[in-house]
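In this view, the complex is presented without one of its protein chains, the others remaining in place.
And then chain A:
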(Lines give C-alpha, C1' and ligand atoms only; values in the text may rest on other atoms or scores of the structure.)
Protein backbone atom coordinates (compact mmCIF):
# COMPACT_ATOMS: atom_id res chain seq x y z
CA UNK A 1 0.00 0.00 0.00
CA UNK A 2 2.75 2.39 0.96
CA UNK A 3 4.77 1.73 -2.17
CA UNK A 4 1.78 2.96 -4.13
CA UNK A 5 2.04 6.42 -2.73
CA UNK A 6 5.81 6.69 -2.55
CA UNK A 7 6.18 8.80 -5.68
CA UNK A 8 3.42 11.25 -4.82
CA UNK A 9 3.73 14.57 -3.06
CA UNK A 10 2.65 14.46 0.57
CA UNK A 11 -0.64 16.27 0.09
CA UNK A 12 -1.68 13.92 -2.73
CA UNK A 13 -0.73 10.92 -0.64
CA UNK A 14 -2.82 12.28 2.20
CA UNK A 15 -5.78 12.55 -0.12
CA UNK A 16 -5.47 8.95 -1.18
CA UNK A 17 -4.78 7.59 2.25
CA UNK A 18 -6.48 9.97 4.64
CA UNK A 19 -5.43 7.71 7.50
CA UNK A 20 -1.95 9.14 7.22
CA UNK A 21 -3.14 12.67 7.66
CA UNK A 22 -5.56 11.50 10.34
CA UNK A 23 -2.64 9.94 12.20
CA UNK A 24 -0.67 13.12 11.85
CA UNK A 25 -3.62 15.05 13.23
CA UNK A 26 -4.20 12.63 16.07
CA UNK A 27 -0.70 13.20 17.38
CA UNK A 28 -1.61 16.83 18.02
CA UNK A 29 -5.16 16.68 19.31
CA UNK A 30 -5.67 12.96 20.00
CA UNK A 31 -8.93 13.07 18.04
CA UNK A 32 -9.66 9.96 16.04
CA UNK A 33 -12.62 9.18 13.87
CA UNK A 34 -13.56 5.87 12.28
CA UNK A 35 -14.93 6.78 8.90
CA UNK A 36 -14.28 5.13 5.53
CA UNK A 37 -10.63 6.07 5.21
CA UNK A 38 -10.07 3.74 2.30
CA UNK A 39 -12.64 5.17 0.00
CA UNK A 40 -10.88 5.23 -3.38
CA UNK A 41 -10.33 8.70 -4.77
CA UNK A 42 -10.21 9.49 -8.50
CA UNK A 43 -8.68 9.05 -11.10
CA UNK A 44 -10.98 6.13 -11.75
CA UNK A 45 -9.95 5.42 -15.35
CA UNK A 46 -6.19 5.95 -15.57
CA UNK A 47 -5.77 8.25 -18.60
CA UNK A 48 -2.16 7.23 -19.20
CA UNK A 49 -2.83 3.63 -20.23
CA UNK A 50 -3.14 2.76 -23.91
CA UNK A 51 -6.50 1.03 -23.39
CA UNK A 52 -8.05 4.08 -21.78
CA UNK A 53 -6.62 6.44 -24.38
CA UNK A 54 -8.29 4.40 -27.12
CA UNK A 55 -11.53 4.15 -25.16
CA UNK A 56 -11.55 7.87 -24.37
CA UNK A 57 -11.14 8.70 -28.06
CA UNK A 58 -13.86 6.23 -29.00
CA UNK A 59 -16.18 7.57 -26.30
CA UNK A 60 -15.84 11.24 -27.15
CA UNK A 61 -15.62 11.03 -30.95
CA UNK A 62 -17.14 7.84 -32.24
CA UNK A 63 -19.88 6.78 -29.80
CA UNK A 64 -22.13 9.69 -30.86
CA UNK A 65 -21.80 8.42 -34.47
CA UNK A 66 -21.78 4.63 -34.30
CA UNK A 67 -22.85 3.89 -30.73
CA UNK A 68 -21.36 1.60 -28.11
CA UNK A 69 -19.95 -0.86 -30.64
CA UNK A 70 -16.66 -2.50 -31.45
CA UNK A 71 -16.62 -0.31 -34.54
CA UNK A 72 -16.26 2.83 -32.43
CA UNK A 73 -13.21 1.36 -30.68
CA UNK A 74 -11.71 0.17 -33.96
CA UNK A 75 -12.03 3.63 -35.48
CA UNK A 76 -10.55 5.28 -32.40
CA UNK A 77 -7.61 2.86 -32.52
CA UNK A 78 -7.01 3.65 -36.17
CA UNK A 79 -7.15 7.38 -35.38
CA UNK A 80 -4.53 6.92 -32.66
CA UNK A 81 -2.23 4.88 -34.90
CA UNK A 82 -2.85 1.48 -33.28
CA UNK A 83 -3.56 -1.39 -35.65
CA UNK A 84 -7.34 -1.99 -35.53
CA UNK A 85 -6.86 -5.47 -37.05
CA UNK A 86 -5.34 -6.88 -33.88
CA UNK A 87 -7.09 -4.95 -31.10
CA UNK A 88 -8.21 -8.20 -29.50
CA UNK A 89 -4.80 -8.60 -27.91
CA UNK A 90 -5.21 -5.32 -26.03
CA UNK A 91 -8.80 -5.75 -24.89
CA UNK A 92 -9.73 -9.43 -24.85
CA UNK A 93 -7.25 -10.93 -22.41
CA UNK A 94 -6.30 -8.52 -19.69
CA UNK A 95 -9.36 -6.33 -19.28
CA UNK A 96 -11.94 -7.32 -16.66
CA UNK A 97 -14.68 -8.14 -19.16
CA UNK A 98 -12.61 -9.60 -22.06
CA UNK A 99 -15.00 -7.82 -24.42
CA UNK A 100 -14.25 -4.68 -26.44
CA UNK A 101 -17.78 -3.22 -26.59
CA UNK A 102 -18.30 -3.92 -22.88
CA UNK A 103 -15.07 -2.11 -22.07
CA UNK A 104 -16.45 0.91 -23.90
CA UNK A 105 -19.65 0.73 -21.83
CA UNK A 106 -17.57 0.39 -18.65
CA UNK A 107 -15.50 3.37 -19.71
CA UNK A 108 -18.66 5.44 -19.90
CA UNK A 109 -19.64 4.33 -16.39
CA UNK A 110 -16.21 5.15 -14.97
CA UNK A 111 -15.86 8.43 -16.82
CA UNK A 112 -19.33 9.60 -15.75
CA UNK A 113 -18.73 8.52 -12.17
CA UNK A 114 -15.58 10.59 -12.06
CA UNK A 115 -17.16 13.60 -13.76
CA UNK A 116 -20.11 13.43 -11.36
CA UNK A 117 -17.77 14.15 -8.47
CA UNK A 118 -15.33 16.49 -10.21
CA UNK A 119 -17.98 18.78 -11.64
CA UNK A 120 -20.18 18.98 -8.58
CA UNK A 121 -18.15 18.75 -5.40
CA UNK A 122 -18.21 22.50 -4.68
CA UNK A 123 -21.90 22.82 -5.32
CA UNK A 124 -22.74 19.77 -3.22
CA UNK A 125 -21.15 21.31 -0.13
CA UNK A 126 -23.68 24.14 -0.16
CA UNK A 127 -26.62 21.75 0.12
CA UNK A 128 -28.17 21.45 3.58
CA UNK A 129 -28.34 17.73 4.30
CA UNK A 130 -27.44 14.23 3.20
CA UNK A 131 -30.74 13.54 1.50
CA UNK A 132 -30.53 16.66 -0.65
CA UNK A 133 -26.97 15.88 -1.64
CA UNK A 134 -27.98 12.33 -2.50
CA UNK A 135 -30.72 13.56 -4.81
CA UNK A 136 -28.39 16.15 -6.31
CA UNK A 137 -25.65 13.65 -7.10
CA UNK A 138 -28.05 11.10 -8.59
CA UNK A 139 -29.59 13.79 -10.80
CA UNK A 140 -26.18 15.02 -11.96
CA UNK A 141 -25.03 11.49 -12.69
CA UNK A 142 -28.17 10.80 -14.71
CA UNK A 143 -27.63 13.97 -16.74
CA UNK A 144 -24.14 12.72 -17.63
CA UNK A 145 -25.87 10.03 -19.70
CA UNK A 146 -27.34 12.77 -21.88
CA UNK A 147 -24.61 12.95 -24.58
CA UNK A 148 -24.88 9.22 -25.29
CA UNK A 149 -28.53 8.60 -24.46
CA UNK A 150 -29.46 7.72 -28.06
CA UNK A 151 -27.12 4.74 -27.97
CA UNK A 152 -27.31 3.98 -24.27
CA UNK A 153 -29.58 0.99 -24.83
CA UNK A 154 -26.63 -0.72 -26.54
CA UNK A 155 -24.45 -0.23 -23.49
CA UNK A 156 -27.19 -1.49 -21.16
CA UNK A 157 -27.67 -4.49 -23.41
CA UNK A 158 -23.98 -5.32 -23.17
CA UNK A 159 -23.98 -4.91 -19.41
CA UNK A 160 -26.72 -7.44 -18.80
CA UNK A 161 -25.12 -10.21 -20.86
CA UNK A 162 -24.53 -13.05 -18.41
CA UNK A 163 -20.76 -12.95 -18.91
CA UNK A 164 -20.70 -9.22 -18.15
CA UNK A 165 -23.14 -9.05 -15.25
CA UNK A 166 -20.52 -9.30 -12.53
CA UNK A 167 -18.51 -6.39 -13.93
CA UNK A 168 -21.62 -4.26 -14.36
CA UNK A 169 -22.78 -4.96 -10.83
CA UNK A 170 -19.34 -4.11 -9.51
CA UNK A 171 -19.48 -0.76 -11.27
CA UNK A 172 -23.05 -0.19 -10.07
CA UNK A 173 -21.89 -0.83 -6.52
CA UNK A 174 -18.99 1.58 -7.00
CA UNK A 175 -21.41 4.23 -8.20
CA UNK A 176 -23.85 3.70 -5.34
CA UNK A 177 -20.91 3.74 -2.93
CA UNK A 178 -19.53 6.97 -4.37
CA UNK A 179 -22.89 8.70 -4.35
CA UNK A 180 -23.60 7.67 -0.77
CA UNK A 181 -20.13 8.56 0.41
CA UNK A 182 -20.00 11.98 -1.23
CA UNK A 183 -23.53 12.70 -0.03
CA UNK A 184 -22.16 12.32 3.46
CA UNK A 185 -23.06 8.80 4.53
CA UNK A 186 -20.86 7.75 7.42
CA UNK A 187 -22.82 4.77 8.66
CA UNK A 188 -20.92 1.76 9.93
CA UNK A 189 -23.81 -0.62 10.65
CA UNK A 190 -26.17 -2.56 8.45
CA UNK A 191 -27.53 0.72 7.11
CA UNK A 192 -24.30 0.95 5.05
CA UNK A 193 -25.58 -1.93 2.95
CA UNK A 194 -29.24 -1.00 2.81
CA UNK A 195 -28.46 2.57 1.70
CA UNK A 196 -26.20 1.50 -1.12
CA UNK A 197 -28.69 -1.13 -2.15
CA UNK A 198 -31.47 1.44 -2.24
CA UNK A 199 -29.42 4.01 -4.16
CA UNK A 200 -28.36 1.39 -6.72
CA UNK A 201 -31.96 0.27 -7.19
CA UNK A 202 -33.25 3.81 -7.57
CA UNK A 203 -30.51 4.63 -10.04
CA UNK A 204 -31.13 1.63 -12.30
CA UNK A 205 -34.87 2.30 -12.36
CA UNK A 206 -34.25 5.96 -13.23
CA UNK A 207 -31.87 5.03 -16.04
CA UNK A 208 -34.48 2.77 -17.60
CA UNK A 209 -37.05 5.54 -17.22
CA UNK A 210 -34.62 7.95 -18.87
CA UNK A 211 -34.39 5.87 -22.06
CA UNK A 212 -38.02 6.73 -22.88
CA UNK A 213 -38.09 10.21 -21.38
CA UNK A 214 -38.86 13.03 -23.80
CA UNK A 215 -39.43 15.83 -21.29
CA UNK A 216 -37.20 18.94 -21.60
CA UNK A 217 -33.89 18.52 -19.74
CA UNK A 218 -35.10 15.12 -18.55
CA UNK A 219 -37.15 16.78 -15.83
CA UNK A 220 -39.41 13.73 -15.46
CA UNK A 221 -36.41 11.49 -14.93
CA UNK A 222 -35.02 13.72 -12.19
CA UNK A 223 -38.43 13.77 -10.51
CA UNK A 224 -38.68 10.00 -10.81
CA UNK A 225 -35.23 9.54 -9.25
CA UNK A 226 -36.14 11.93 -6.43
CA UNK A 227 -39.30 9.94 -5.67
CA UNK A 228 -37.37 6.67 -5.61
CA UNK A 229 -34.78 8.14 -3.26
CA UNK A 230 -37.50 9.16 -0.81
CA UNK A 231 -37.99 5.46 -0.46
CA UNK A 232 -34.50 5.17 0.99
CA UNK A 233 -35.91 6.70 4.16
CA UNK A 234 -38.77 4.26 4.11
CA UNK A 235 -36.31 1.44 3.64
CA UNK A 236 -34.61 2.50 6.86
CA UNK A 237 -37.91 2.11 8.71
CA UNK A 238 -38.50 -1.21 7.00
CA UNK A 239 -35.12 -2.39 8.14
CA UNK A 240 -35.83 -1.48 11.75
CA UNK A 241 -39.17 -3.25 11.69
CA UNK A 242 -37.59 -6.27 10.05
CA UNK A 243 -34.87 -6.42 12.68
CA UNK A 244 -37.47 -6.35 15.44
CA UNK A 245 -39.49 -9.06 13.74
CA UNK A 246 -36.40 -11.24 13.25
CA UNK A 247 -35.30 -10.84 16.87
CA UNK A 248 -38.74 -11.70 18.20
CA UNK A 249 -39.06 -14.81 16.03
CA UNK A 250 -35.52 -15.92 16.78
CA UNK A 251 -36.05 -15.78 20.50
CA UNK A 252 -39.44 -17.51 20.18
CA UNK A 253 -37.89 -20.32 18.15
CA UNK A 254 -35.10 -20.86 20.65
CA UNK A 255 -37.59 -20.95 23.50
CA UNK A 256 -39.78 -23.40 21.64
CA UNK A 257 -36.83 -25.74 21.03
CA UNK A 258 -35.79 -25.43 24.67
CA UNK A 259 -39.26 -26.30 25.89
CA UNK A 260 -39.33 -29.37 23.65
CA UNK A 261 -35.92 -30.44 24.96
CA UNK A 262 -36.96 -30.00 28.58
CA UNK A 263 -39.93 -32.30 28.00
CA UNK A 264 -37.40 -34.93 26.83
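Side notes on the structure shown:
Criterion: a residue touches a chain if its C-beta (ideal position, glycine included) is under 8 Å from a C-beta of that chain, and two chains touch if they have at least 3 such contacts; residues count from 1.
As a convention for this text, contacts and distances are computed from a predicted model.
Its UniProt record calls the unshown chain "2-methoxy-6-polyprenyl-1,4-benzoquinol methylase, mitochondrial", which is the correct pick from "2-methoxy-6-polyprenyl-1,4-benzoquinol methylase, mitochondrial", "Exosome complex component RRP4", "Protein Lto1p" or "Polynucleotide 5'-hydroxyl-kinase GRC3". Interface note: of A:58, A:87, A:139 or A:176, the residue touching the hidden chain in the full complex is A:87. Those residues of chain A that touch the chain absent from the view are 49-51, 74, 81-95, 98.
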